[in-house]
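Only one protein chain is missing; all other protein chains are in place.
For subunit A:
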Amino acid sequence: MEEFMHRALQLGGEALQAQEVPVGCVFVVDNKIIAESRNRVNETRNPTRHAEINCIDLVIEYCKSKNLRHDYFQNITVYVTVEPCIMCAAALNNVGVKEVIYGCANDRFGGKTVCDVSKIYSNNYSLSGNLLADEAMALLKLFYKGTNPLAPDPKCKKILKE
């Protein structure tokens, strides 16, 4: 289990280097990574391109190429460094993954912490957190010490001064 989260953290580190919010994610089937990605929001200028959504995209392409039905998602365990946001939590419900394991909680957008998405969907995946949470949090802290280069948001500068 930890090895998959270590890989997700590595991807989060890549995101940080690319000046993205450092979140990484791997999708695992039968103990093998079948998709991996990181946040690509600034790169794509699309604020929904979170690591989880990118992985879902990869799996859908994989299904298409292998002629698999989308119920293939039922085999997937998701390792993601930060608790999926409300959007990603709903998306992971939409595709119907088996399990989601995250690192640290997401106080700003969390699909459990801020608004419990599992109450709205009936066929929930199992959700657990706190796997290598300190490492995931450390990455985020590094990011929020700097600024988001694309957002014209003065709040970022405030954080710098703190």
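As a convention for this text, a residue touches a chain if its C-beta (ideal position, glycine included) is under 8 Å from a C-beta of that chain, and two chains touch if they have at least 3 such contacts; residues count from 1.
Just so it is clear, contacts and distances are computed from a predicted model.
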Leaving aside the chains on screen, match the unshown one to its UniProt name from "cAMP-dependent protein kinase regulatory subunit", "Translation machinery-associated protein 20", "Inactive tRNA-specific adenosine deaminase-like protein 3" or "RNA polymerase II subunit B1 CTD phosphatase RPAP2 homolog". "Inactive tRNA-specific adenosine deaminase-like protein 3"
Among A:L16, A:V78, A:A91 or A:L140, which residue is in touch with the absent chain? A:A91
Contacting the left-out chain: of A:A8, A:V23, A:V80 or A:V117, that is A:V117
Considering the entire assembly, which residues of subunit A contact the chain that has been omitted? 40, 43-49, 53, 56-57, 60, 70, 85-91, 94-95, 107-109, 114-115, 117, 120-121, 149-152
